[in-house]
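Structure below; questions to follow.
Of the protein chains in this complex, one is absent; all others appear in place.
On to chain A.
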Amino acid sequence: MPDHLLDVRNLSVDFHTARGTVHAVRDVSWHLDRGEVLAILGESGSGKSVSASAVLDLIDCPPGEITSGEILFDGRNLLTMSADARRQINGKRIAMIFQDPLSHLNPVYTVGWQIEETMVVHGTARDAARRETVELLRKVGLPDPEGAVEKYPHQFSGGQRQRLMIAMALALKPDVLIADEPTTALDVTVQAQILALLQSLQKETGMGLLIITHDLGVVAEIAHRVVVMNEGEIVERGSAREVYHNPQHAYTKKLISAAPGQGAMSEGGQGPEPMLSMRGVTKTYGAFHAIDDLDLDLYPNETLAIVGESGSGKSTTAKLLLRLEEADAGEAHYEGRDIFKLSPKELYEMRRDIQMVFQDPTQSLNPRMSVYKIISEAWVIHPEILPKPRWRERVAELLEQVGLEAEHMYRHPHQFSGGQRQRIAIARALALEPRIIVCDEAVSALDVSIQAQVIDLLHRLKDELNLSYIFIAHDLPVVRDFADRVLVMQKGKVVEVGPVRQIFESPREDYTRNLLAASLDPDPDVQAERRAARLEAAQ
């Protein structure tokens, strides 16, 4: 039988928890060859990271237990190897990079020292290691590599840190590089750069690259072959093109059809008069201009998306509008009054009309309150909305409206999945019968299929209750499907604003064009075209 570089055969891993045994992966087999990019695609809880963790011996036993299977690396079974022999392979021949680079870099050492250290530990002389480190940093595209070795992790941006992690992983010239959601925490433009870097490094060194991801776009961009996982089992495998264009399994079909960015774009005629208009809004933190002279109009029953990279001032805009932070200058007119100048009493009344849904529902719901208490708190604060005897009935009604069941009101937030929690957060916002809901990255923390459901829900509520949304997002395909108008921000300034069709089909500004070009399409063919176009432009 032909030998693969890394071959996982019939692997099953169980986790023994207080509530019984969970079969994290069942009978999973995949292999990786030299010079190949394999993607493991799956949603949270699908067990996509487990087999990679098993390769690197990162599963804690107990509670974990490898119940069957073998992992062959160069023909030797890693699972039966001595701990010492495994250490020689881990890090040296199989390296890994993680989603969150900051937590894997030690803040008290310079990055140069940390990269050198991995080489010194494995027997390279200190000054040779230093030379090689500078070379590596150049290779991963960090500006001024000689200076960079003397800097500390906090002095780098998120994308640069991920480059550092890659440099560190490559220090020992591994045969296999495992990347666990390497770009999930990054902006789209940076994501494109990192993926391109991984790809060129992989070509150059001929290593095998394993990418674990939930994003079809990442698969389309970089993978040769893909393995789709659901609930601990492999449901489909094949080349990236084949799987996308001709999915066999029902789950894969569902996943591909749920990918955002394929629906019709809104034509949305806007009302005559904006219901909310912000003018000349400015906010500075010290010398940093978070928002600089921002103008924004929101029309009745419309969805205005605010897009931009991190640090562009999207969330600050929301905070100013909700008076969680105070603006330095400018005004925000709503129903003939300036929101920034409301007295505490007027502000309290205004709160009813403008509500917010936060990014992470796990954090935005008080873990100690039941769902009933979370939703009815709105009426404790604003007792004029609803008399107490009707609360229970209304909570049940709201829960049904957002697609949950009435009896869920006695449970606590931790008993729900992420998507359900976000529905609860939406129900809470609706309890005050608002006219405007600000969604700050409200679907970014959710899985693709859940994301589509929540977007559908928001869409339906908008028409039923005549709501307007300010939808803050970094994920452009979602915006394309959901928004009526789009406002593009960069460094606290408005770059471009217009109807969604105009922004996506004929963007006027370079920044918008770059943003659109960097976002990943789930179709490998489209992605290949874009890649070719990028290369052409670069030459």
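Basically, a residue touches a chain if its C-beta (ideal position, glycine included) is under 8 Å from a C-beta of that chain, and two chains touch if they have at least 3 such contacts; residues count from 1.
The criterion applied here is as follows: contacts and distances are computed from a predicted model.
> Between "NADH-quinone oxidoreductase subunit H", "Amino acid/amide ABC transporter membrane protein 2 (HAAT family)", "Dipeptide transport system permease protein DppC" or "ATP synthase subunit b", choose the name on the UniProt record of the chain that's been left out.
"Dipeptide transport system permease protein DppC"
> Please identify which residue in A:Leu432, A:Val478 or A:Leu515 touches the non-displayed chain.
Selected residue, touching the omitted chain: A:Leu432.
> Looking at the full complex, which residue from A:Gln355, A:Gln422 or A:Ser468 touches the chain that isn't shown here?
Considering all chains, including the one not shown, the answer is A:Gln355.
> Tell me which stretches of chain A touch the chain missing from the display.
15, 17-19, 22, 24, 44-45, 47, 49-50, 322, 324, 347-348, 351-352, 355-356, 358-360, 363-368, 370, 372, 377-378, 380-382, 407, 410-412, 414-417, 425, 428, 432
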